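A short worksheet on the structure shown next.
Apart from one protein chain that is not included, each protein chain of the complex appears where it belongs.
Right, chain A next:
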Amino acid sequence: MLISLIISKFIAGFGGTALPGLIGLRLTPTLINQIVKKNKLASVVVTGTNGKTTTSRLLGAVLTESKINFCHNRSGSNLLRGIATALINQSNWLGKIKSKLAICEVDEAAAPAAIRALKPKIIVFTNISRDQLDRYGEVDHLLKLWQKSLDTLPSASRVLVNAADRRLKILKHPRLTYFGSSLPGAGLKYPPRYGGKFNQDSLWAIEAVCRHLDLDPKLAAVCAQKTKAAFGRGEVFKLDGQKYQINLVKNPASFKAVWQMLADRRHLNQPFMLALNDKLADGTDVSWIWDVPFTGLGRRRKPIIVTGTRASDLALRLKYAGCNPKNLFVEPKIYPALAALRKIPGTIKYILPTYTALLELRQSLGKQAWN
């Protein structure tokens, strides 16, 4: 382990996000588990189809507020190699880590391996729905893999499951508890500026985590008020003095939640830019857009800018959902599409991109727009 650690730390010196972890794991496949054992590192694993980043981020805020030293993997590096990288970066040359707690946001397909390697103290399952069938396969299959990994957990581990997701009811563990709206004591509301159903679920999840870490559950709501939205997850910014909000949409469930939020705010007639890419990280199959219930488009009068590598598929979907084709402006390239959006007047402009479109957008906007 020492040699792998030294080599990967050396590589980490040159920067790069997941490469040190990738190399470390190649050299010592049990690297994560060895670092965990050596440091008696407790961890909280957050996994599920949607809400991982927001939930982990909120937990991070709670721990910071409580002055607890912790490490966490960066969003977007949520495979095993990303977790390994986070641990390598935190450890000294001997594999010692200062913090006693790790927050690991884990891709749902990588969760079984991560659970085996980390032996986490707490696992949070946010929800499960169809996402990128080309990558993750069927929901039933994934649930079976999750259950198998739960069976390998130490008996002291806690499993926290979102009560609102009926499909998760199949998961069994002796120390499994549910969190969510249907449970007593769940009355706290997430600040409205975030919006979206998954954010409310994140708050309930972190309240539950707090209880098991002997922290005050009220901290979750307190920190939620203070924490800025994660990158692209309901984040609001200003450009030429106008307000924009970006909401990542990556599968039918997240798109539906965001669309519902727009409907609840009565903002379905504000300027929109929808961006659909079909790169590996988005899922190369775009069929899922046909499972999104795009309501209220028949009454829309303002143009919708549709962009991304599969802009024309999305435009067609919107047409069949009742949007007048005259209001659909198709521009596959993100930068010119953004320029078109800037010209449309409105109180707040919404950008709904898939994952790689979000990354492109960030480059287009440049850093200054973000702060």
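In this text, a contact is a pair of C-beta atoms (placed from the backbone, for glycine too) under 8 Å apart; a residue touches a chain by one contact, two chains touch by 3 or more; residues count from 1.
One rule holds for everything that comes next: contacts and distances are computed from a predicted model.
Enquirer: Which choice in "Lipid II isoglutaminyl synthase (glutamine-hydrolyzing) subunit GatD", "Glutamyl-tRNA(Gln) amidotransferase subunit A", "Putative tricarboxylic transport membrane protein" or "Peptide ABC transporter ATP-binding protein" gives the name that UniProt lists for the one chain left out?
Expert: Checked against "Lipid II isoglutaminyl synthase (glutamine-hydrolyzing) subunit GatD", "Glutamyl-tRNA(Gln) amidotransferase subunit A", "Putative tricarboxylic transport membrane protein" or "Peptide ABC transporter ATP-binding protein": the hidden chain maps to "Lipid II isoglutaminyl synthase (glutamine-hydrolyzing) subunit GatD".
Enquirer: So which of A:140, A:216 or A:264 would be touching the chain we can't see?
Expert: Checking the options A:140, A:216 or A:264, the one contacting the hidden chain is A:140.
Enquirer: Who touches the missing chain here, A:300, A:319 or A:362?
Expert: The one listed residue touching the chain not shown is A:319.
Enquirer: Decide which residue listed in A:65, A:235 or A:291 touches the omitted chain of the complex.
Expert: A:291
Enquirer: On chain A, what residues meet the omitted chain?
Expert: 130, 133-134, 137-141, 278, 284-291, 309-313, 315-317, 319-321, 325, 328, 330, 332
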